[in-house]
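The complex appears here without one of its protein chains, the remainder shown in place.
For reference, chains read A, B and C in written order, and residue numbers begin at 1 within each chain.
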Amino acid sequence: MRATHLYIIKKVLLYCLIFMVSLSAFFFFINLVPGDPVTRYVESMRAQYSYSIPVSDELIREYKEAFGLDKPLFTRYIYYMRELILKQNFGPSFVAFPRPAHELILSALPWSIGLLGFSVVIAWVLGMVIGTIVGWKRGTGLDHSITPIGLIVSQIPPYLLALLLLMVLSYALGIFPAGAPYAAHLERGFTLQFLLSLLYHAFLPSLSLVLVYVSAWMISQRALVINLLGEDYVRFAEAKGLRSTRLVSRYILRNTLLPQTTGLAMSLGFIINGSFLIEWIFRYPGIGYLFVTAIMAMDYNVLMGCVVVSMFFVLLANLLIDLLYPLIDPRIRRGGW
Amino acid sequence: MLKETGTNFLVRSSRIFKSSLKLRIGIILFTLLVISVILEPAINNYRLGGHESTEIGLYDALLPFTFEHPLGTDHYGRDVFALLLTGLKYSLLIGLMAGGLATFIAVSLALIAGYKGGRLETLVTTFTNAVLIIPLWPILAIAVLFVERADLMLIIVILAFFSWPWACRQITPQIASLKERPYIELAKVSGLRDLEIMFKEILPNFLPYVIVGFSYAVAGAIMAETALRLVGLGPGAIPSLGLLINWAMYTGALAQQHYVIVLSPILLLVLIFVSLNFINIGLDEVYNPRLKKITGL
Amino acid sequence: MQAILEVENLRVYFTTIEGDCKSVDGVSFRVYNKEILGIAGESGCGKSTLIEGILRLVKPPGYIKSGKVFFAGSDLLHLKERNLRKIRWKELSYIPQGCMNALNPVLRIEEQIVDGIVTHTDLSGEKAKEMTSSALNAVGMPSEVAGMYPHELSGGMRQRVAIAMSTCLRPSLVLADEPVTALDVIMQRLNLQTIAELKERFGMTVVLVAHDMACHAEICDRICIMYAGRLMEIGIVDQLFQKPLHPYTKGLLEAVPSLQRRRVKSIAGLAPSPLNWPRGCRFHPRCPFQKKICKKKEPALREVDSEHYVACHLYGD
Partner (left out) sequence: MTEKLLQLEKVTKVFRRAGLGLVSEKTTRALDEISLTMYGEPTIVALVGESGSGKSTVCRLILGLEKTTSGQILYEGRDVSQWLEKDWKNYRKEVQIVFQDPYGTYNPFYRVDRVLWTVIKKFHLASSDRESRQLVDQSLEAVGLRPREILGRYPHQLSGGERQRIMLARIYLVKPNLLVCDEPVSMIDAALRAMFLEHLRDFKKLGISCLYITHDLNIAYFIADSVVILCTGQIIESGKTELVVTDPLHPYTKELISSIPNPDPSKRWTEKLDAERVGLQKLGKGVGEQGCIFYDRCRYAMAKCEKNRPPLLKSKDREVACFLIPEAN
């Protein structure tokens, strides 16, 4: 089993490398864009409170000094990376100074992971199931009624769908709450009431993600299934006289698992893009909400931290999926290890 | 396979157009959108009597639907229909330009990587995939937030920078398969130079995939831009559909249930995405005969 | 002789934008008990579609236009799905062109063979596994192959696995669709011999589709020549090779070089399109002996000699 270990070590190293490279690329990109956070911050303060505080270049320089922005780029890079990797320190928050950014991020993280993890898994599983059924029954009334809807819904950005759901189900009909992660009067704890409230409040944000991605997975699964139906081995299995359930589960579903898992891994980043706005729209206190409020407040370190954290989790999820591949596909198991 | 009996390019294109219902729907929808954008200055100029559609207080606030204001007016007394047209114009403009630029980057990268192959190709694909799995929108948002002057051109460039991987992902595998075709080798032994092969042999066959990549990039760019506008980023003077939604949210149109003000820009955006997607699926159906053969669509 | 399978006027069409593609257009023949019947013809003549039609495996946009397929006392084309499933594999089995893609890449060979066994018998998993290895041994493969995945086997070996799989329940009739195409000659010989041997050992009947008539000459008892969606000639193999009747059969035999004959001659003209078969005899545009009637009337298959049928106006009246 040494080959297995080697495979795992190789993958872990590869992802570490990708993480480091994208982190560095991200750092330099943000710092090389003309304009710097402190100046923009002070400018926006001046614009917001239309009285003129005596903002001199002096003040900006002092600010920059306090945040270490006056140093040369490369020194800052080394410093940033060192703090980040050794101490998981993103630097202080601008707005909640001197509270460190990582404190804000850490408290937001569980909300995001919960909401996203739940929605993505549900959407993926449901999409696979519905897509398989629709593909298997292609050309029937079921296919003709579900597929066009899926084609259209899968193209709505989830944050726009979130707006629609919010307007209709929450403001107009009042069925679901418009914000907050749980009812305000409840104490946090492992009580049934609290958990139910959690689910109730997470329903709409989750639904907007799930609806869109169920449709997307369904469409891609349908295409895969239809492609597979033309494969010789499915035809051969049919000639074996297998029952449809066995045929579908062992000869069709099994074979779509690999491309669909790849698809899941590839789309995580994209899903997170959308979820940032959804959290904000529903005032759901995750990383996305933190990020958008930090945008409004121009809170540089929090912003950087949010991106780094989401990058980290996406890559982690990808790594896990990569490690799962050999279990799904014997060709990788026997060939690549 | 396509059975074209025609001989010239136009006839062939029309065959392709006819062979897929989805492609037809997509192209017609998108063309309608583009036409309304082209007519926007004329229509708005005529309807608003030379005023800008964004001018505040031109009419009374929140007027109901009338013949004069088919979709009413908003909280600032602006004609919603006129605003929509303007928004559509900027959204599409930004999308098309950013998408075009992104496709250009992607095609050049893919052509070089695909044709040269080997390590360079592995490098480009690995890089593209790495960029793809990273959540790009937050990075984009930070860049736009801290940039000194967020004008239209800069936004377009930044958006392009962030949507090229979408196009690249569509294009790279295709080019890798195209360059394996025997006719490329025949061209080589017939003494054609590398550049001639790229532009004369590969590029024409590669066009449908470029279109697919382009429409992915356009959709990606519009989506990202809308998301930026939603949280109030980007040049405030240029009203795109995203900014219209942002205004609606900030004036409380959502809670007060002014459906049209919120819904109309969202529906327009969805229309853009759906039409682009239908073009993609349609092209896929035409150029992926296997799928077509089985579905019999 | 007793017929085990009777095909009557089978038509399998494909819907296309340009109209119906008439791949199999009115084919009738019988398969006698315990014989090897070869079906020969060039690519595009409809021989694989014919097999799919008999097995009812035609996928949309293809469909069975009309016809009857009698097997074990019932018409397969009008059987209930459930009853058809019971006959499949156990009685009527199918060997696909296996070197490419006939095996599921993510299941072990064993799982794929066991799948068929447990569906049709009451055997326990253990017993089914035993059967698997004996089926593999029957085609000369060691039992270890059972634990392998298709990608670990060469094309020829995959084809042999497919043969083992299809014959493990000792079906009475096996339809083999190009089981030796795209294999190297040695592997091709091995597989042909294996099929012939299994047929003897299990007392099966085999229908063998191949485009290379030399393969038929090696193991078949009778042979059908197919052209443009129809059968042109049916005969006992010695008879047909020594005294071919149909001009197409003659042409086909002369077209291919062999180590025994260095003179070859092409059949002039092009294979017609299934969207639009020629009127009258389908071979007439390429036929060196065409008569007036050939353009107008399609000849029917008639018995010219004992057990030698031909569809050509040159023979009879």
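One rule holds for everything that comes next: a residue touches a chain if its C-beta (ideal position, glycine included) is under 8 Å from a C-beta of that chain, and two chains touch if they have at least 3 such contacts.
Note that this is a predicted model, so its numbers are computed, not measured.
Novice: Give the residue, chosen from C:V7, C:A128 or C:I267, that touches the chain omitted from the document.
Specialist: C:I267
Novice: Just name the one of C:V237, C:C287 or C:C312 that touches the chain not displayed here.
Specialist: Touches the omitted chain: C:V237.
Novice: Touching the absent chain in the whole complex: find that residue among C:G203, C:P257 or C:G316.
Specialist: C:P257
Novice: When the complex is taken as a whole, what residues of chain C touch the one chain not shown?
Specialist: These residues of chain C touch the chain that is not shown: 42-43, 139-142, 152, 154-157, 160, 184-190, 192-194, 197, 211-215, 217-220, 237-238, 241, 251-253, 255-260, 262, 264-267, 270-271.
Novice: Just checking the interface: what residues of chain B touch the absent partner chain?
Specialist: Interface residues of chain B facing the absent chain: 1-5, 7, 117-119, 121-123, 126, 181-183, 185-192, 201, 204-205.
Basically, only the chains that are shown with their structure count from here on.
Novice: Find every residue in chain C that makes contact with two or more other chains and list them.
Specialist: 59-60, in rising order.
Novice: What residues in chain B touch two or more of the other chains?
Specialist: 293-294, 296
Novice: Help me check something: in the complex, which residues belonging to chain B touch chain A?
Specialist: Touching chain A from chain B are residues 129-139, 141-143, 145-148, 219, 223-224, 226-227, 230-233, 245, 249, 254-255, 257, 259, 262-263, 266, 269-270, 273-274, 276-278, 281, 290-291, 293-296.
Novice: What does chain A use to touch chain B in their complex?
Specialist: 18, 21-22, 26, 29-30, 33-37, 40, 138-139, 151-152, 154-157, 159-160, 163-164, 166-167, 171-172, 178, 223, 226-227, 229-230, 265-266, 268-270, 272-274, 276-277, 280, 291-292, 295-296, 298, 300, 303-304, 306-307, 310-311, 314-315, 318
Novice: Could you pull out which chain A residues touch chain C in their complex?
Specialist: Listed in rising order, the residues are 139, 229-233, 235-243, 246, 250-251, 254-255, 257-258, 328-331, 334-335.
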